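What follows is a set of notes on a single structure, which appears directly below.
With one protein chain held back, the other chains of the complex are shown just where they sit.
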Amino acid sequence: MAEAAVAAGGRGARAGRPLLPAVAWRNLWRNGRRTWLTAGGIAFTVFLIVFSMSFQRGAYVQMIDNATALLSGHLQIQNRHYVEDKRVEQTVADVSRLVNRLEGQPGVESVAPRVEAFALVSAGERAFGAQVLGVDPERERRTVRFFDRVAEGRMIEGMTDAVVGEVLASNLGIGVGGEIVLLGTGKEGGVAALALDVVGVFRTGIPDLDRAMVAAPLAMVRDAFGLGDEAHTLVVRSAEVTESARLERQLDDWLPAPLIARNWDEVMPDIRQGIEIDRIGGYFVYGLIAIVVIFSVVNSFIMTVFERTREFGMLRAIGMRPGRIVLMVQIEAAFVWVLGAAIGLALALPIVLWLQVYGFYLGDEVASMVESMYVPARLHTRMTPVALGLAPAVMLVGTQIAALIPSLKIRRLQPVTALRAEE
Amino acid sequence: MVLPLKLLFQLSVRNIFRHKRRNGMLLAAIVVAVGAVVCTSSLIRGFQYDMADAAVANLTGHVKILAPGYLDDPNIGKSFELAETWRPDVADEELAGWAARVRVPAVIMSERGTRGVQFVGIDPAQEHISFIGSVAVEGEHLADASDGRILVGRALAEQLETGAGRRLVIITQGHDGLNRESGFRIAGLYDAEGTGLEKMFVFTGVDTLQKMVGADVYTEISIRLRRDPVLFQLKASLVEFFTGLDVLNWQELEPQAAAMFVFADSAFFIWYFIMMGALVFGLVNTLVTSVMERVRELGMLRALGMRSRGVVAQVVLESSVLMLIGVAIGIATGWLAVLSMGDGIDLTQWAEGIEAFGMRGKLVPVPLADDIVLIGLMSVVLGVVASLYPALRIVRIKPLEALRR
Partner (left out) sequence: MNNDAVAVCSGVTRTYQEDSVPVHALRGVDFTFSRGDFVSLTGPSGSGKSTLLNILGGLDRPDSGTVSVDGVALNDLNETQLSDLRLAKMGFVFQSYNLIPVLSAQENVEFIMQLQGVAPAERAERAVATLAALDMADLAHRRPGELSGGQQQRVAIARAIVTDPVLLLADEPSANLDSATTEDLLRLLRRLNEERGVSVLTATHDPMVMKYAHRRVNLRDGAIVEDSAADGV
């Protein structure tokens, strides 16, 4: 067997191919079953990790996308004091000019100014506390998708129009066509009052919004709360959500004090934390799977090296340096890895790409579970270089080390003893 | 021929020790896989129970009695009267406790801000069944059902820039439909580990709130049990007693948590099978080698007159013994990992993120004996199944061919 493999290597060399890889390749097929099983373990790991990482990445991107697109935008510009202490007088001043200048900034797609205040919302005898948003419908439409969530009625158009959350509407006992009165505290401390007609009811699936939010025209809310050309938040949409962190730094440098830009992950720490903990949990699980499989690969090479003790003795006897034998085993390991990683990727890629385009329906139960984390019911995987490359890279390092551990004893091998060893 | 099991067992053990490095490495893989599953499954269980517990403790209880329509439109109009003498019809050893409450939406105002909250009238003596009975309080807890002060969450107090001893104004709808406004002194600030509960609930004595809304009524009774199984029986008797009211169990009240509870069960199995899937390649690989290098030896046994099933039994036994050793060490390792986590992994760094999954600040592993036994059994079964392939291969080789090798 050994002689055959070496001879084959010789022929390979004459044919102009490097000798060692050719021998290593043929050696793999002396025990094809073992090679396939070892490669199978690597393939299993690569497939599983590539698939679930793409799944995770897809979920994250969609979570961030949904969460930012729904209402809070990619970035928010606020008065530094407003961030610390949400008081109605901590505003961004001179909004019209700032919005125009912001839209000239590279990377900024659109800007929507908002006034935010808390008010007692009442309809007839019923009253609930709610967040009031003063919005510019035109600008909002370009910046977020919130108004797509108006499930009933229509979006704000006229000056006395309002849209309310589904749960709030039902708690107030009103629907489209109802009338509400907002009562709050204005900038100067006086009473802010506003009577509005409900023209739409929205449903976002986010309990806080559906239960306690009202949106009304910017001008009306400003007026009621005693604000001039001011806003509490400028919601910014960047070209891509992945660009928002860079844009945040750029805007931070540009904005005059006391204004600051806040990226979505500061605005919604729950999303960032949810992603972080899921990512950590994922790496923990992947690490364990990889360790179990790498142990199996070590085992496979322990067996291979053990069975070939005689053969290695013979190779030493005919003058092959131990380092070259170790190298040959390393090349064998690399080939096993190539097989495993190729199979794993070949299985994962079509599925991942298909799901990237068509998505995967999570089922009603799971969907309802994750809705409040902005995870959509139909999840699309997302192939990223890291999702694609991490598992193969880890397994490559693991496989080479796995093959190195048992082959180190080859260096100490005495040709004569080895030749006497049992087959 | 009788299967000489003792001998086969002895042969298996000795064969395992024949290749210490190889079988040691396989054992290490089994130990990591089993240990990881034991450790992770107890974390999954920990998550599952913590979540269910949080759902139940979060004023829900195992069963809740509500006026019809309260869930869709929670206001004081959807309330009911309750006789002083009423007690849930459950044996004392099954009942952890019960609480009758008034819970109404309200607006709370300080000189610095205004927020919408759930205003809850409680009898503090009954609330050992919910989170509010066990939270840390800065200042004082409510003294009794007629306490006229309020208990406010720390996060809400921060938003309203107020503190213990200060006053707040609360507006809510009275039983007659008219709004009532009343001032309250803050008895204390409660700390619900940074969860959203702190912003959602403001508590006062139940008598005080009944007086404020102007009616001697309740909006909910929450009952907590010691164990889940009596839940359905209890629910049936309550449905009968409270004719005309809604009797709901926690799965109906917290469908998201109930769905997550079920999902955690499947997560356990998915995780187990993935881990064992990773293991099976190495297991079969090692078994095949260990069997194939003994083709002659096993062929000789058959030439001597051992039946095929004796050979199969030996290979299967060898794999099972290996698996048993691995499972035993793996469980011990997993157990140690669980112990090393002590009273849980601190997740407060991600408090807001995990709250969306119904978890609190700490993940406490809950190792269940049933799970561990199941993991052990399934792993040994896997060992048997994995060894059938090499075992059946070897008996397909005729003894004569085997001897020639």
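The chains carry the letters A and B, assigned in the order they are written, with residues numbered from 1 in each.
Throughout what follows, a residue touches a chain if its C-beta (ideal position, glycine included) is under 8 Å from a C-beta of that chain, and two chains touch if they have at least 3 such contacts.
On a predicted model such as this, the values are computed, not experimentally measured, just so you know.
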Could you tell me which of the visible chains the hidden chain touches?
B
Tell me which residue among B:A303, B:A328 or B:M341 touches the hidden chain in the full complex.
B:A303
Which listed residue, B:A125, B:A236, B:I345 or B:L400, touches the chain dropped from view?
B:L400
If the hidden chain were put back, which of B:L11, B:V137 or B:A328 would touch it?
B:L11
Contact residues on chain B toward the hidden chain run 1-2, 4, 7, 11, 14-15, 17-18, 296-297, 300-308, 310, 399-400, 403
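Convention: only the chains that are shown with their structure count from here on.
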In the complex, chain B touches chain A at residues 19, 21-22, 25-26, 28-29, 32-33, 36, 40, 72-75, 105-108, 112-117, 159, 161, 171, 173, 177-179, 255-256, 259-260, 262-263, 271, 274-275, 277-279, 281-286, 288-289, 293, 347, 349-357
Residues of chain A defined as touching chain B within the complex:
33-34, 37-38, 40-41, 44-45, 48, 85-87, 118-120, 122, 125-130, 170-171, 173, 184-185, 212, 269-277, 285, 288-289, 291-293, 295-300, 302-303, 306-307, 365-366, 368-369, 372-373, 406
